[in-house]
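Each remark here refers to the structure printed beneath this line.
Of the protein chains in this complex, all but one are displayed in their positions.
In this document, chain identifiers A, B and C correspond to the written order of the chains, with residue numbering beginning at 1 in each.
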Amino acid sequence: MTRIAILGATGYTALELIKILLRHPEAEIVAVTSRQEGQPHVAMIHPSLTGRLDLRLEDLSPAEVAARAECVFSCLPHGASATVVSVLLDAGARVVDFSADYRLNSSEVYAEWYGRKHADPERLGKVVYGLPELFRKEISGASLVANPGCYPTSAVLALAPLLKAGLIDPRTIIIDSKSGLSGAGRTLKLTTHYPECNESVSAYNVGRHRHTPEIEQVLGTAAGTEVEVVFAPHLVPMDRGILTTTYSQPISSINEEMALQTLRDFYADEPFVRVVDHLPGTKDSLGTNFCDITARVVRGRLLTFSCLDNLIKGASGAAVQNFNLMFGYPETTAL
Amino acid sequence: MTRIAILGATGYTALELIKILLRHPEAEIVAVTSRQEGQPHVAMIHPSLTGRLDLRLEDLSPAEVAARAECVFSCLPHGASATVVSVLLDAGARVVDFSADYRLNSSEVYAEWYGRKHADPERLGKVVYGLPELFRKEISGASLVANPGCYPTSAVLALAPLLKAGLIDPRTIIIDSKSGLSGAGRTLKLTTHYPECNESVSAYNVGRHRHTPEIEQVLGTAAGTEVEVVFAPHLVPMDRGILTTTYSQPISSINEEMALQTLRDFYADEPFVRVVDHLPGTKDSLGTNFCDITARVVRGRLLTFSCLDNLIKGASGAAVQNFNLMFGYPETTAL
Amino acid sequence: MTRIAILGATGYTALELIKILLRHPEAEIVAVTSRQEGQPHVAMIHPSLTGRLDLRLEDLSPAEVAARAECVFSCLPHGASATVVSVLLDAGARVVDFSADYRLNSSEVYAEWYGRKHADPERLGKVVYGLPELFRKEISGASLVANPGCYPTSAVLALAPLLKAGLIDPRTIIIDSKSGLSGAGRTLKLTTHYPECNESVSAYNVGRHRHTPEIEQVLGTAAGTEVEVVFAPHLVPMDRGILTTTYSQPISSINEEMALQTLRDFYADEPFVRVVDHLPGTKDSLGTNFCDITARVVRGRLLTFSCLDNLIKGASGAAVQNFNLMFGYPETTAL
Partner (left out) sequence: MTRIAILGATGYTALELIKILLRHPEAEIVAVTSRQEGQPHVAMIHPSLTGRLDLRLEDLSPAEVAARAECVFSCLPHGASATVVSVLLDAGARVVDFSADYRLNSSEVYAEWYGRKHADPERLGKVVYGLPELFRKEISGASLVANPGCYPTSAVLALAPLLKAGLIDPRTIIIDSKSGLSGAGRTLKLTTHYPECNESVSAYNVGRHRHTPEIEQVLGTAAGTEVEVVFAPHLVPMDRGILTTTYSQPISSINEEMALQTLRDFYADEPFVRVVDHLPGTKDSLGTNFCDITARVVRGRLLTFSCLDNLIKGASGAAVQNFNLMFGYPETTAL
């Protein structure tokens, strides 16, 4: 049994994390934190937790958190995580960080895309990126894991095997993602105001979405060379799910079966990646930790289609998968 | 041609009003107001108006508005309208008020339900309620019209003819309404945050929704006696539309055909009420000024089902219908 | 470990049942049947099951099913279930029946509402209604359980305690239900064709929905007297969830706290009923086996609001709850 604290527990990734951990036989949630005034019961914020988790939100210091918990899931926003992780680690806790603070290897790239100086720059480059399909070994022994972004997971799982196999030109990659609206979080914005976003599709942050450098870094590792992508995220009117469509130029002639077989071989032993023949819909992976992937060749271009639930495989499911690896539990527990 | 100003033009009723007026051959929009800083172009707030209305939002005094416009549509919130209407009327403008400020006859009832003293109490009881199907004659000559609420229109159009005909007991009326989310307005709230309200149905303000006294007052006028209703509004995940289901006790034995014929007779000459045999869906009236109504008898109880588009027949379409009557244009113009 | 067969496995209740059973440590799915030609793999019909259940759909006789499985979940349509249950029971299998075939006690009432003669009338009146909150003891020893309808569960859980306590008049009950569209099943219909039903709310089968006699029978048992309801179901544009609003006349003066306390007392030890103070939204119980209930008093009338996921507490979750009771597993296993 592992004692767990969740920082920033009012958001949707925290809610989903709690639901997953409630069915984990070896996890005991001992603290949920927030700056909310009055320490409301967690069910006041998340009514779906009524009767399921009897805790109040607390405004705890990192030291207090580390005193109580062996594993800390930080759902704090970018920038905030980097100010608490050191304290947590020094106090002996192990951390899964949902923010982007430890995903990038370079504090310069971080500053460029996140518009702020990194609060803990020495650690960058030494933190494992929490994608078990690529970095399982490093995750197992880690005390700090940078949980991936939802878009990067969908794009990287589709493209990394093809880059590793040398099938596609790393300078020709276009990533067109379609995401449900829970990805935008619980903070009120006009973008996610129902009468604005329902029955509408639009692109946003084209060419400047912060997941871009993260995708390029991880794909670069897979390719063994620099990768540059055009990334255009879109919002579609649904709660959850990401479908990522990629377009790239094969290095030499390729057919669908070769691409599919490369994917199948790469993921043969993976419990949560399903290489499928049909064009997957996000609903196929809704509420699960699966990522479904397929490939097509059209007029000589290679296309991939990958789906996942942004709150599970794209966030909290992945975090529990990492937690399982870090603490030696069977990787699929509770997932 | 009538010169028109719209107060509080950032909301959804104002947007819909503008769209309707843009196809009205006798309406010229000369001013749109808001307290927004910087006087942004109206298309900055409502991108769908790009290229269709070349006006900036202005922060004008009522006197300035009245100097420019012959007809003022006030989309200001409750409380705010009552502070400007006097000035507008004194300056010679005629007004269609979207707020609840002039719908109720009694300042006591207003204070009870709206939690504030009325700013213009002398006028209460003298303002016509802008439902042409019941008060067409009074609207025609009016300088001020209180545009009805969306729920009241759906309930009153279904029930008034049955009460007038003495078919139902005025103390037994239950009103269960289902509304799309645009009715909640453009102000950000958790209630209308997409990931909260999408794929969810819930009731709200049960027994204390502010449309209750308005419904009771207008039905009371129709019935010629006091009417008391149980009103339970619900939010359903869609942009627009209200379906109102009512349940009441017939005074004597009644069958479906009698109820339907009473409705058909009452609305025989009405251009915007359709008495139908089937159970209507809100989509049948989406984007139109129609209200569709039918009736059923179940185990001796009388049920009505009425549908309308809350932003059109429930707000801006009704307002233009009133405007047409007030200014002597054909009632259906632009609708 | 119990060997399980699922009859009629192409529908949504079967799909949900499979997903629940896949996380049940004591359940082994050994057969899934359908009349589909060619015995396709179950993942061809339900892509979300890819990699999770390696079975083909088979067209098996009841005898073949009973030879393989100890517990049979019948997701066959009304009428079809009654033709196979006898054979299954005689062969020693125990059965949870999702259809309405064994819910009613009277073959006359069945014939009236379902428009056909019952195929196994002798058994009617002797089969337990699978609502553990009311009939737990009888379910535990049963070889056949009639799994309740989704609407009845939402209405009965809200009203039965109030009727049992003598708080409401059993002849004044109005039930206004709002349901997501998965309840209509996987068979293609214009009613559930996306462009027809999306962004629309409508009532259907008012006064003649087949769940009416089922509600009346079970509430009658609870009340100890005949109960007559007005039942108006509505379709709302979402996948899952039912919100049921009821209106009834209290027998004597009642306040909200009395009603709530009656509900709280009744469900004090129930794992899946949550009596809440707030007005619940269907999303609170989405994906769970919970039913959330609250009560309000408006103008002397008693109102209840109850929510559940129609595919879980309204169907497959309830079925597994019944299965757990029948086979002596902890009642909440896998739920």
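We take it that a contact is a pair of C-beta atoms (placed from the backbone, for glycine too) under 8 Å apart; a residue touches a chain by one contact, two chains touch by 3 or more.
Not measured: the values here are computed from a predicted model.
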In the whole complex, not just what's shown, which of A:Ala82, A:Val128, A:Leu163 or A:Met238 touches the removed chain? A:Met238
Among A:Pro25, A:Gly38, A:Gly141 or A:Gly207, exactly one should touch the missing chain; which is it? A:Gly207
The one of A:Glu28, A:Asp90 or A:Glu228 in touch with the missing chain is A:Glu228
Even though one chain is not shown, chain A touches it at residues 174, 176, 178, 180, 196-204, 206-207, 228-232, 234, 236-241, 243, 245, 247, 279-284, 286, 296-299, 301, 303, 305, 307
Residue-wise, where is chain C in contact with the chain that is not depicted? 12, 181-182, 184, 186, 188-190, 192-199, 237-239
If the hidden chain were put back, which residues of chain B would touch it? 47-48, 50-51, 199, 274, 276, 278, 280-281, 283-288, 290, 292
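We take it that only the chains that are shown with their structure count from here on.
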Report the chain whose CA-based centre is farthest from the CA-based centre of chain A. B
When chain A meets its copy chain C, do both sides use mostly the same residue numbers (more than half shared) or mostly different ones? same
Indicate, using Cα centroids, the chain positioned nearest the centre of all protein chains shown. C
Intercentroid distance (Cα basis), chain C paired with chain B, Å: 39
With chain centres defined as C-alpha means, what is the inter-centre distance between chain A and chain C in Å? 36
Indicate the residues of chain B shared as contacts by at least two other chains. 196-199, 237-239
